[in-house]
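Here the complex is missing one protein chain, while the rest keep their positions.
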């Protein structure tokens, strides 16, 4: 069984995703399974796609093929690639979307219409003309190296994860993601905070200070709190509410953890 | 073949649904099929999830496994459960999301990381850490009772369906759902109205009175009407228009059916 996942910024009002699915089913093996991850990545936001994939890809089984199309530079010099990472294949533009998954020692190949037996792709839709048919070919069990694709020579586009600054009596980081519920997720991990003594307080920008708890239910409905989220990252939330609105905060805002004790 | 459906309020902009799919595919059987029901349940609206499932679950084949994650109380005392209902398995929080499917005599078990062989779940994402891996295990053919899960002792969280009031010359109910098209769906059924003589009129709140018809096409485009919807519930609609906007109506508004004859 071959699994191909799709992550795009196409939405589903237009037919772009549907066209890719048609190509995958037409060219892939009979038992191909398509799994939608997201078509709601903010338009052309490479950074949001990279954050999304950083936490999703490691959950998937070996040999999963991930097709990612968030591609503001389609038709320009950015390379179309397939990368072997986490025992899986990543197919998409080398523009940073895979930037937080890469360690620097990945096998990677440049996708090229000719060795893949494809016509020249359109200038605007490599998702349909290059990435989907490539993934369909890999899904039949033919690995990239058998297709005569050129290995990637220049380093792949990696992204630097912002590391929080740990001081003796405080930790300074930033908001790295705001989710649908308005939770403000920071780059500060539990080990970074563990050296602080006493009651821990968290402040976003110049906003009010909130207290660290284990679960949402430690505060009343509508009250803000800080807690460690599902990826082990410190986040500021409002119980059954929207912290981003309540605290007027966004990606990139400073997060400061201090202690009183 | 094992079918696992997903119903959440996560949206797909964030990676939460993708992470659950990764867990299902990593831990489930090779022939597992994931079916998206909805990721657009209004955030943390247990009632909307319950209404959604009331009409969807009975349509599915035996042994379908439904994973539901609308979970404002994640990390608090609400129990994570698996319930056998309609010949299918319901996996999610016991917070009312299954409340309109339950009759009170269901077999149910508390989901617990230890007997399931899972690490301690995060405080904020039981969908990924408890519900998805539990469903993956059930999908391999191991029933809940074989896993050593504790039976639920206290009654499950049921919801009371609001029953319309049938009087001699009128029926009084309320709007129980407003759908995407702005149709105002009430709790009034055809049998409840059948005792009324003469031409039937329907009024939402203090709004204009509309006439009951068999199909949208009985009125002109843009005109309001009442009709029995796909679940046999009386609804007020505007042909090719939005009744909720036109009549400024919402869930909970009074619905009154009267007759002139």
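Chains: A and B, in written order; residue numbering restarts at 1 for each.
Following the convention adopted for this analysis, contacts are C-beta pairs under 8 Å (C-beta built on N, C-alpha and C of every residue); 3 or more make two chains touch, one makes a residue touch a chain.
Small disclaimer: the values here were computed from a predicted structure and weren't measured.
Asks: Could you tell which one of A:48, A:94 or A:129 touches the chain left off the display?
Replies: The single option touching the absent chain is A:129.
Asks: So which of A:12, A:140, A:194 or A:209 would be touching the chain we can't see?
Replies: Checking the options A:12, A:140, A:194 or A:209, the one contacting the hidden chain is A:12.
Asks: Among B:56, B:118, B:147 or B:259, exactly one should touch the missing chain; which is it?
Replies: Of the listed residues, the one touching the omitted chain is B:56.
Asks: In the whole complex, what residues of subunit B lie against the chain that is missing from view?
Replies: Within subunit B, the residues that touch the unshown chain are 1, 3, 5, 7, 33, 35-42, 48, 51-53, 55-61, 64, 177, 179-181, 214-217, 227-230, 240.
Asks: Identify the residues of subunit A touching the omitted chain, counting contacts across the whole complex.
Replies: Subunit A touches the missing chain through residues 10-19, 21-23, 25-26, 30-31, 33-34, 36, 43-44, 72-77, 122-125, 128-129.
Going forward, only the chains that are shown with their structure count from here on.
Asks: How many Å are there between the centre of subunit A and the centre of subunit B, using C-alpha atoms for each centre?
Replies: 31
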